[in-house]
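For this depiction, one protein chain was excluded, whereas all remaining protein chains were kept in their positions.
Every chain is named by a letter (A, B and C) in the order it is written, and numbering of its residues begins at 1.
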Amino acid sequence: MTISTETIKQIIRPYGDTTGDAMVQVSFTLPVPHGSRAAAAALQLAGKMGLDPASVVHSKAMGPDFTFFIVYGKATHLIDYAGISVPEGREYPLLTPQQVNLAIRTVLGRELVVVGACIGTDAHTVGIDAILNVKGFAGEKGLEYYREIQVHNLGAQVEVSELVARAKACDADAVLVSQVVTQKSAHLHNTKQMAAAFAEACGLGRPLLVIGGPRFDTVTPSDLGVDRIFGKGTTPGEVASYLVHALLPTWSPS
Amino acid sequence: MTISTETIKQIIRPYGDTTGDAMVQVSFTLPVPHGSRAAAAALQLAGKMGLDPASVVHSKAMGPDFTFFIVYGKATHLIDYAGISVPEGREYPLLTPQQVNLAIRTVLGRELVVVGACIGTDAHTVGIDAILNVKGFAGEKGLEYYREIQVHNLGAQVEVSELVARAKACDADAVLVSQVVTQKSAHLHNTKQMAAAFAEACGLGRPLLVIGGPRFDTVTPSDLGVDRIFGKGTTPGEVASYLVHALLPTWSPS
Amino acid sequence: MKLDLDPEVVAKARRLAARAAEPIIELARTHTTVSVERAVLRLAGVTGADADGTPWVNRLVDAVRDQVGLEHGVALPVFHALRDDPRELVRARFTIPSGADAVRARERARAAVGRGIARIDRNRADRNLLLGKHGDPEPPWIYLIVATGDIYEDIPQAQAAAREGADVIAVIRSTGQSLLDYVPEGATRQGYAGTYATQENFRLMRAALDEVSGELGRYIRLTNYASGLCMPEIATLAGLERLDMMLNDCMYGIIFRDINPRRTFVDQRFSRQIHARAGIVINTGEDNYLTTADAVDAAHTVIASQLLNERFGHEAGLADWQLGLGHAFEINPEIPDSFRLELAHAQLVRELFPDAPLKYMPPTKHMTGNIFAGYLLDAFFNLAGVLTGQSILLIGMMTEGIHTPWLSDRDLALENVRYVRRAAGALAEDFRPAPGGFTVTRARQVLAETVDLLDRVADDGLLTAIAQGTFGVTRRPADGGKGLDGVVAHADGYYNPATELLEEGP
Partner (left out) sequence: MKLDLDPEVVAKARRLAARAAEPIIELARTHTTVSVERAVLRLAGVTGADADGTPWVNRLVDAVRDQVGLEHGVALPVFHALRDDPRELVRARFTIPSGADAVRARERARAAVGRGIARIDRNRADRNLLLGKHGDPEPPWIYLIVATGDIYEDIPQAQAAAREGADVIAVIRSTGQSLLDYVPEGATRQGYAGTYATQENFRLMRAALDEVSGELGRYIRLTNYASGLCMPEIATLAGLERLDMMLNDCMYGIIFRDINPRRTFVDQRFSRQIHARAGIVINTGEDNYLTTADAVDAAHTVIASQLLNERFGHEAGLADWQLGLGHAFEINPEIPDSFRLELAHAQLVRELFPDAPLKYMPPTKHMTGNIFAGYLLDAFFNLAGVLTGQSILLIGMMTEGIHTPWLSDRDLALENVRYVRRAAGALAEDFRPAPGGFTVTRARQVLAETVDLLDRVADDGLLTAIAQGTFGVTRRPADGGKGLDGVVAHADGYYNPATELLEEGP
């Protein structure tokens, strides 16, 4: 965690069209029939959310049992912006592919082995492929392009047991897993299950566990038992740089 | 206030796609540069609003100093739906124009005099015209159509002093004022100023004061010193019926 | 031309509009108003206000009026009374000079006003230079509103809007201003739903936009609102501060501000002469009719009014490229084929006024609290704009039914129009109304109704038509409304150096 250089005490509020107006927009559905009682319930909720005053600007019956609301209101909360440390960001330098290759060659003296997969029934491979395939993402080539990284991309719908077996078989330094479907928190369950399986199978000697996907923003790596989470918009270079940082801590680019 | 007949204890939550998921959508702007610290601030606000967990699903720099956020999250609040009494609604029967005319003829024995206006610099006459003009609103004819109501529609941008003078001059039973512009709470200031002026000029003998406009939903009549507030979608018939109810309390349709 | 309109019908509509306009033009030629006279003084270099904030031009015109009346204009009495220190003027005793005095006063007035007009000319030349230097954006121009009430909050918002893609910035005025019979002075920080139009606010905003134009390599136009009791003066200040477009309608003040019709007609002519000279594009206000009248039933009233605005504009010296005729996308989205009707109307306007920089206004009336529905309707408005080749697109706000635009509303609105232009900007190529089809039929019908209406207006008189509620279903009798007492018929020997110079041409 690095603390922002800007340390002046700074209290902020949401901004509609003037400083301090604190206006926000909210929408939600309540499982009640449309009508003035429903609107009162919507305002009660807005009040509990700290919006005062709040106005229901739109409400619509969705069938006989549900009502959709759009509410605008003034948030009574203050945000202590100065007190927010810059959230855990990239606490390692971003390396070029050449630097990554050099680091691996220098420190490891052999290829770094990476196994990638989508586990469970998740079939969304576009994200992991963006990180691993030569084609890459956002103009950056994927890990396959790095001469000193050996990539085993197992594709989608891989069972955890199979993943563990394959990782052991090729003596993986790092396992990269993608999870996109979040319904019923599938991504969290699957990841925890995977972490547990590696812990059981490899103990302390387990490979680095890296998980990625667009909706991991509510959890931390330790919640899941993995080493690192990557979110929306991750580029291959960030991942490669992280691997160097985490697996070859002695190396520093000069 | 009437209490709903449905008195079963009923605790509800917002509904995304399953009962109890409690999901809501929020959007707002924070006056800080785009970046991970801003996102953390957005989550802090979401947290204070009682959203847990919450996800920033979209953020966008709006120039160098502002960031727009869309957040989804689970509201931790409960709404005591059973405890919500049906808010003050129409506590009087809705009359037909014939009934209104009959009531006035019977009880008052003369025409009921109504003065209408938009006060201050507000030029939005469509709303008051909808109530007063023959043409009316939502298929109902306006008060001018009622044989026993005498309507003086002063139009827009009427000064409070002029309104008071005109109301006195024609011995108005009721004054109907519209306020649409709400910036800097102009509608509230103007209304209070108007109520004060009538109080001063007429004392207790002041005419019935009725105010209307689409954005009075955060206040009550007593906050403003008027007798009644009408909001979005008001129809002329509702207003006429209210006038009978408030001015001719002895009358009841048989 | 996609609608294949009958040129004979179009010519007939123009003839009728000219006939209907003629008596009004005659009225405007033979009358002056307090604001016209104040504008003359402003051109002559009178600025500032007294300690109560009353502008010196008001003090002067009122003094002249009290003492000698306005029927000769202010120029002669004021320049006759002018000694060394102009500040003495307010305490001066005014007379109408005659003979050599009159000639001298006339010359001095003409010279002074000439300097004001020269400044307007320089601004016009500067604008052309800057357009060359920074570049003139391709139409449709994206027109965005700022309205914080505080010029110092407006400025960064306007610059941000320009950076996000706005080509034209409009600073909405405080709701009360158009009824003030004076123009406030100085930079202002307090307005309701808008910021006061003042010379200093104009200057500050124009400078800020020049700065951002340089940064963006695109000349950002600035617009404000002339309509109201001070139309001639605000037009003048716009010319003096190089504004680029101005809201300036021949009837808006009458219908939506209850300003006296005669007052408005006199004021609008002078203000348009200024705009013509300043190279300012005017924007007319027919869009407003559709907020009080039904957009289908009253479609022809929009066209009729545009033809009248065109006629009045031409007569005042405006070229076609300065006629930003207004219209709007206001059909109830619940009715069948609403978008097709909009296209028919918009295409009709486009074809009737091929060289006019049409100002197309977004939906407002049918915008509700449903911001998603609003965002959708705005998208179809943007699409209608590009399909029918509109010139100036006001950007609709999804929160139109709720509040004046927030920063994020504006940002989202710009994303909306940017998408539509990028994705479908050139789709007009494939929009070719089927001959005899729905679109063509509807356009012809509206044109036919326009001819009928203008016929009636030409016969009964425009003042009568206005009194009957023809435009915006609002009745405004010729002698009602505000500001009639500021109208004065010319006496023989009325002298107005500004009109003289403007009518001589550069």
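Note that in this section a contact is a pair of C-beta atoms (placed from the backbone, for glycine too) under 8 Å apart; a residue touches a chain by one contact, two chains touch by 3 or more.
Because the structure is a prediction, the values reported are computed rather than measured.
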Practice problem: Could you tell me which shown chains are touched by the chain that is not displayed? | Solution: A, B, C
Quiz item: In the complete assembly, which of C:Met1, C:Ala51, C:Ala100 or C:Ala434 touches the absent chain?
Solution: C:Ala434
Quiz item: Which of these, C:Asn123, C:Gln322, C:Ser338 or C:Gln390, touches the one chain of the complex that we don't see?
Solution: C:Ser338
Quiz item: Pick from C:Ala102, C:Leu131 or C:Ala373: which residue touches the chain that isn't shown?
Solution: C:Ala373
Quiz prompt | Hidden-chain contact residue, picked from the options A:Ala22, A:Ala75, A:Ile128 or A:Ala156 | solution = A:Ala156
Exercise. Identify the residues of chain B touching the omitted chain, counting contacts across the whole complex.
Key: 15-18, 23, 25, 56-58, 60, 70, 72
Practice problem: Go through chain C and note every residue touching the omitted chain. | Solution: 333-340, 343, 370-373, 375-377, 379-380, 383, 398, 412, 415-416, 419, 422-427, 429-434, 437-439
Quiz prompt | Contacts of chain A with the absent chain, listed as residue ranges | solution = 27-29, 60, 62-63, 66, 68, 120-123, 125-126, 155-157, 181-184, 186
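As a working rule, only the chains that are shown with their structure count from here on.
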Self-check item: Joint neighbours of chain C and chain B, given as chain labels
Solution: A
Self-check item: Centroid comparison with chain B (C-alpha atoms), farthest chain
Solution: A
Quiz item: For chain B and chain C, what's the span in angstrom between their mean Cα positions?
Solution: 34
Quiz prompt | For chain A paired with chain C, centre-to-centre distance based on mean C-alpha positions, whole Å | solution = 52
Quiz item: In angstrom, rounded to a whole number, how far apart do the mean CA points of chain A and chain B lie?
Solution: 44
Practice problem: Would you give the residues of chain A that are in contact with at least 2 other chains, written as numbers and ranges? | Solution: 15-16, 23, 25, 56
Practice problem: Spell out, as numbers or ranges, the residues of chain C touching 2 or more other chains. | Solution: 403-404, 406-408
